[in-house]
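Removed from the display is one protein chain of the complex; every other protein chain stays in position.
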Amino acid sequence: MRLLAEGLSARRGEDLIFNDISFALSAGEALVVTGPNGSGKSTLLRVLAGLLMAEKGSLKLENGPPEMRHPSELSHYLGHRNAMKRELTVAENLSFWKNFMGDSPGGSGRDLVEAVEAVGLPGIAHLPFGYLSAGQQRRMAMAKLLVAHRPIWILDEPTAALDAGADRLFAGLVNAHLDQGGIVVAATHQPLGLERTGELRMTGFAGVGGGMWHDA
Amino acid sequence: MRLLAEGLSARRGEDLIFNDISFALSAGEALVVTGPNGSGKSTLLRVLAGLLMAEKGSLKLENGPPEMRHPSELSHYLGHRNAMKRELTVAENLSFWKNFMGDSPGGSGRDLVEAVEAVGLPGIAHLPFGYLSAGQQRRMAMAKLLVAHRPIWILDEPTAALDAGADRLFAGLVNAHLDQGGIVVAATHQPLGLERTGELRMTGFAGVGGGMWHDA
Amino acid sequence: MSENSLAIRKFSDLANPTRFLALADRVLPWFAALTALFFVLGLWLSFTTEGDYQQGETVRIMYVHVPAAWLSMMCYSVMALAAIGTLVWRHPLADVSSRAAAPIGACFTFLALVTGSLWGKPMWGAWWVWDARLTSVFVLFLMYLGLMALNRAIDDPARSSRVSAVLVLVGFVNIPIIKFSVEWWNTLHQPASVLRLDGPTIDPEFLRPLVVMAIAFTLLFFTLHIAAMRNEIWRRRVTSLRRLAARSAGREV
Amino acid sequence: MSHAAYVFASYGIATLTVVGLCLWVIADGRARQRELRELEAAGVRRRSAEAATGEPR
Amino acid sequence: MIALFLRDLKLSIRAGGGAMIGVLFFMTVVAVIPFGVGPDLNLLARIGPAILWIGALLASLLGLDRLFQAEREDGSLDLMLMQETPLLATVFVKCAAHWAATGLPLVIAAPLLGLFMNMDELAIGATMLTLLVGTPAITFIGAVGAAVAVSLPRGGLLVSILVLPLAIPVLIFGVSAVYAAIEDPAPFLPPLMILMAITLFFAVIGPVAAAAALRHASD
Partner (left out) sequence: MIALFLRDLKLSIRAGGGAMIGVLFFMTVVAVIPFGVGPDLNLLARIGPAILWIGALLASLLGLDRLFQAEREDGSLDLMLMQETPLLATVFVKCAAHWAATGLPLVIAAPLLGLFMNMDELAIGATMLTLLVGTPAITFIGAVGAAVAVSLPRGGLLVSILVLPLAIPVLIFGVSAVYAAIEDPAPFLPPLMILMAITLFFAVIGPVAAAAALRHASD
């Protein structure tokens, strides 16, 4: 399996945020996206997840399973928001996502108890999600990556609000995923402690490209 | 001026989050609150800001101005959220807070232009707040600390989402505030680069203490 | 084939915002002058022609009411065309045109409603009845206001354009309902006497001021529309410059 | 049967509405142009595109 | 899909009273009318079906604006957009859950309120039946509005405004079916059939349009 991005560019509102970004990731490889505030890291990840239309360029998965329309169907996306309901318990949240997402071909998700243990918070799955602290919430959102199997993980500042211990724990999870032949793309301001990573530095795109309301 | 906390403890729901926390901060001193996720840092700061009732213990300001009911009236609180309206321009937001909060006795806030310059974003105060990127928004929230004078600053993970340059800028602001005899309490996972700081390590409170539904 | 694509290129050349601004600067004074001229003429005619033996002086309301009613429908049709332009060719100026037209159309519809009510009180004895024609015009008014509210609520035009284009097209069913409501349902309202397939049946004495006023209103619409489109383009320039400023601010720190 | 009041009311309201609309359009245009000038004065200007983006390493 | 249905039901029951709220709102609106119109029993019985329908219309619109907004705010919508399951199906199931949580209780509460309005048994039965058939259409129409307004501040009122005009046919045929049932000469079935047709039509069109709008609104 190989994730191939060629000449991607994307707009927010009317302005080009980045232009002509290409990379290729084989199974077991990770890409870390870095850059200053506002340089377009989150935007790039949303394009990869199929949540924003790329302005130009293409995103392909080679040697993937057949009958798949977009790589996003094989991806997990962990954005700034955790996609968990405050009113439901952690267990209810996780088992909903496990059922709703199902597993991608070629793997199977772990069960709830294992996943919660893997993020280091065993025994509090019965609490409503809203009762957890910021860092605990983030860890539970990571447990979501484990309950449904997806070969590609797209992570936006996964370790913000995590303490040092959780950082290491997270690095362990990601490395295990890579060892199983997964692909990881992560945006971050902090070092993540991953092996076998490429780095993509976003610098922001100061020019206009398509400022259609102005004269050229 | 001296901020004195004695034997503070606080509850969330029914559980004691921390117990018997005491410290004393004189003018010009800072306290950094650290600890793993869920150990009660944010809870402690909200107690200091008067937004949560302490279960036991007392919080006093010695040698403060008379006729003051709670130290929170002399405090700035910068929480996870920025307390700015996306629809209004940065200038409108800041001048609203400047007017609404007024200055505490013994100092005066800087004017808008200066404050915006101090956080390194001169010339974009006329923009709607919603146009700024996450990091820029956080910086403008810091400008709020400058426009109205308050001797005590209470900061919850102030540097999350900031890049390295902004981190340094922030440390400069805090040190300047301390030099003028201010008091700073900050919760953080990352080193802040402050001088003259004490550190308070929260460990989380595993015991039951006052779980009223159990036998002792 | 090549001729066709050339024509399209020409069209989109003209529809380039900068060119449009230049063009607008040139034609606006002329349009404004013509509009004023026709209004003077129309007002003079409508106050000098005789009153109707049946309706008395109130017939003069017609010279405002009918053009305003026509224009309210025409403006919506312009918006519907622009909506097709947005959806099919994705041309940015189409969205500008549709946005600029909404407040103008709302004003004309408001005029048709008010003058109609003022006419209805002496003629029918009621300010308002809930018959098909009047109700559908009121719905048109609400639709204009709703579109304006929607346009204001989503401040990013790139996202709101297609949504509001679809809504405009959905709402277009209302226009034939307005036009033919007097024929499909029996209502108090006058049936068409000017815009008919078999030619006007109205007395030329009334037709003359009516036509002049109708032309004046149409010119007014185009003048205002062009000016409002120009404003909208400027607004978008301001917006994109502001975003640019936000993006580049603090870069060097 | 004369109802001059109704006639004048309709012409009056029509005039008010039309004049109001014209004034609004003009005022709106002025305001936008002023904003443009202010931005220009603040040195915000479109530069032609200079490609500067991420390059994979 | 069943997981989604159950989750949405749980949520609307747990989050702030859910189903109860819609019914209470309905009852308040209907209870307020007699205070306004005055206690004229005949007049009340006459306008009763119309008032019940209008109340149900408003009550079922009001909760709708959070249908997708809540999902968007906590990021769930992003994940739903990414799945292999067609978005159409997701939207449909969410609508169904929403109707079960708010529309159905309205239908069940209607007889009680019918009594308040001094309606006779036949009218009450007919109103209930038409509400049962017609309220799903309102939910499906509302889903389109909710999807369009998903990213707006103060979306609530705007959704109602976008949706009310489209819901007017439902209202007209619902009310006229009830009146047809009460007054002998007019036949009851045709308007009911039309109501059913409208509901089926919107059950297809609504999710399609809402899914398209959601795809487009994501940023």
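Labels for the chains are A, B, C, D and E, by order of writing; each one numbers its residues from 1.
Rule of thumb we're sticking to: a residue touches a chain if its C-beta (ideal position, glycine included) is under 8 Å from a C-beta of that chain, and two chains touch if they have at least 3 such contacts.
Source: prediction; values computed, not measured.
A.B. asks: Can you work out which residue in B:Ser72, B:Thr159 or B:Thr188 touches the chain that's missing from view?
C.D. replies: B:Ser72
A.B. asks: Which parts of subunit C face the unshown chain closely enough to count as touching?
C.D. replies: 117, 126-131, 135, 138-139, 142, 145-146, 148-150, 152-153
A.B. asks: Against the chain that's been left off, what residues of subunit E make contact? List them.
C.D. replies: Subunit E touches the chain not shown through residues 15-18, 21-22, 24-25, 28-29, 31-33, 35-38, 43, 47, 50-51, 53-54, 57-58, 62-63, 65-66, 70, 152-158, 160-161, 164-165, 168, 171-172, 175.
A.B. asks: In the complete complex, which positions of subunit B touch the hidden chain?
C.D. replies: 12, 46, 49-52, 68, 72-73, 75, 77, 79-88, 92, 95-97, 99-102
Operating definition for what follows: only the chains that are shown with their structure count from here on.
A.B. asks: Would you pick out the chains that touch subunit A and also touch subunit E?
C.D. replies: C
A.B. asks: Trace the shortest chain of touching neighbours from subunit C to subunit E and give its length in steps.
C.D. replies: Step count on the best path from subunit C to subunit E: 1.
A.B. asks: Centre to centre, using CA atoms, which chain is the farthest one from subunit E?
C.D. replies: Of all the other chains, the one whose centre lies farthest from subunit E is B.
A.B. asks: What chain lies farthest away from subunit C once each centre is taken as the mean of the Cα atoms?
C.D. replies: Ranked by distance of C-alpha centres from subunit C, the top chain is B.
A.B. asks: Select, from A-C and C-D, the pair of chains that is joined by more C-beta pairs in contact.
C.D. replies: More C-beta contacts join the chains of C-D.
A.B. asks: So if I superpose subunit A on subunit B by CA, what angle comes out, to the nearest 5°?
C.D. replies: That rotation is 175 degrees, given to the nearest 5.
A.B. asks: What is the distance, in whole Å, between the centres of subunit B and subunit E, each centre taken as the mean of its C-alpha atoms?
C.D. replies: Taking the average C-alpha coordinate of subunit B and of subunit E, the gap between them is 46 Å.
A.B. asks: How many angstrom lie between the CA centroids of subunit A and subunit B, rounded to a whole number?
C.D. replies: Averaging C-alpha atoms per chain gives centres 31 Å apart.
A.B. asks: Could you work out how far the Cα centre of subunit C sits from that of subunit D, in whole Å?
C.D. replies: So the centre of subunit C lies 17 Å away from the centre of subunit D.
A.B. asks: What positions in subunit B touch 2 or more of the other chains?
C.D. replies: 123, 126, 132-133, 136, 165-166, in rising order.
A.B. asks: Where in subunit E do residues touch at least two different other chains?
C.D. replies: In subunit E, the residues touching two or more other chains are 153, 219.
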